[in-house]
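Dumping the structure here so I can ask a few things about it.
For this depiction, one protein chain was excluded, whereas all remaining protein chains were kept in their positions.
This part shows chain A:
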Amino acid sequence: MRYKCLTILLLFLLFPTPIDAAKPTHVVIVYSSSQVEIPPDVYKLEALVSRFSDEIKLIRDTNLQADALSEASHIFYYGASTSTLPKSTRELLNHPSVPLYAIGQNSDQLASFKGFEMTRVARVSKFLHARTDQSLSFDSTDVVTTVKPDAPSITHASVVRNDKVLPVLIQTEDNFYAGIENLLNRPSLFIADSLFDFFDVEAAPGHVGYIRLEDINPSSDPKLVKEVGTYLLDRRIPIILAVIPVYTDAANGDTLRFTDRPELIDTLRELEARGATVVAHGYTHQYRSSETGEGFEFWDVENNQPVLSQPDETPPKLKGRESFASESAYTLYLNTLLEKEATYIHSKLSNSIHELVSIGLHPLGFEAPHYTMSHSGYALTSEYFTNVFGQVQWSNSNWEVMGSTPYVSKPSLLHGMTLYPETIGYVRTDIPRPVDEMRQALEETLIVRESMIGAFYHPYIGTEYLPEVVALMESVPGFTWLDLRTSDARVRTTEVSIQAEDGMLVLEDNRSTVLNRLRLLMPQSFLEQALTALAGITLLFVIAFLTYTLFLRAQRKKRLFKERG
């Protein structure tokens, strides 16, 4: 009974709560940007809003039409850079009949905020969060716009500067303004939390968290994996295992598979049987000649572009929109190149799932190596997975622009996949007190209602830091552990499907057993391939020679010899 209650509670926590079943939430995000592409900040904003609405439209200020707002229940305006809003847009946004949330620059052009005194302040790092009464100092600094409204208002967050408290996120009636224009940095946490008030949604109490055991691959030490996994499972923590099916050695290009490490397979199966959940952490976690765990797999970091060629080929350098005379010519060019990326990603993802299933594991989610992937890559990934762990690459042209939402979300970028964010980092053994760093991240994350406490841990460290990490996470009021098996997580390829159903893992594998085994035995490195080819040739000759022998034996009596005797 207690288990069932917990399951229901978890299900409740994991999925966006409808605000009003009778009136669906339609959100329109209007943004001003000098770029043609949607800015990463807008994607981030959309991801934050996705917690509250399934219907979100992103519209550039120059493209806003009256009918776009007709269905809207909530409107956002985000000013990424200083610009003059088109007159028609301004008029449409000036007297909205629904709540308006303005963020960043140009908001003084809107009627709702017309008389407000707005001041841009540079190098701000200290904030005050009104709801939790928490003072937070971030490592990085930002430019923010402080605001002094000319009407009664509620301050949700302020900056602290020279002992002065200056409002930066305010609410006047139903409208909100946030002077935080960089949504990729930590101050965006204040906006994330304020969305509960903006949408007037009561947050679920408490926080859900998870620990992911990271980078488990065929070179991992089975003893350490077992030790760390057992430690957590013994404490009823349903851990996530981020597993990479193939290890590639950067030094010589040799590959190692789980089939070469039976003890490790046994360990992983045992952990899964005890409640751990596997997520596919790529296939080799590397591209070209890099080492598994070190390399990027779904992003060509050397050229900072999507993977457009096989590892042994020289990729074309991706041209920008400006190199093409028309949008259609650019689209045609892009689609041709992205076909190669699609082939690559399809092969990697299906291989990863198939190989994990072949060794008896049941992946229920995906984590992109180093969280990097193109937006087209996410679309392809959504054909296989319903869940993604970690962070999202917000920019489609720069892998370094990445991050996460503080709570579980369904960013449109992920094409229906649910993002289980990693919010408090990991145990870094290269710093003196790694858990302190996580503690600070946790405190920051906790200012957001429903925020997820997501962490990862490398099993090669051993259990040394685990007690402290577990204690830290479990110290959060109303904390519960995420159990992916109680969600409707699903993983699917053309031949295999895995579904979580009532805590059970249901596998359907339509692959040929023989082919499946053969595929698993197929070597990866050139040397292994050469030796296998050699074995094949030799086997053919052995068969031929046996056949000749049998033929000659059968012909023996017919043959006449001129030799003596």
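Remarks
Throughout what follows, a contact is a pair of C-beta atoms (placed from the backbone, for glycine too) under 8 Å apart; a residue touches a chain by one contact, two chains touch by 3 or more; residues count from 1.
By our rule, contacts and distances are computed from a predicted model.
Considering only "MotA/TolQ/ExbB proton channel family protein", "Urea ABC transporter permease subunit UrtB", "non-specific protein-tyrosine kinase" or "Glycosyltransferase", the record for the omitted chain gives "Glycosyltransferase", by its UniProt protein name. When the whole complex is considered, the residue among A:V36, A:I431 or A:L546 that touches the unshown chain is A:L546.
Summary of contacts with the chain left out: across A:A273, A:L332, A:I431 or A:I537, the touching residue is A:I537.
Of the candidate positions A:T84, A:T119, A:S135 or A:N252, contact with the unshown chain belongs to A:N252.
Contact between chain A and the absent chain runs through residues 252, 254, 260, 523, 527-528, 531-532, 534-535, 537-539, 541-542, 544-546, 548-549, 552-553, 556, 559, 561-565.
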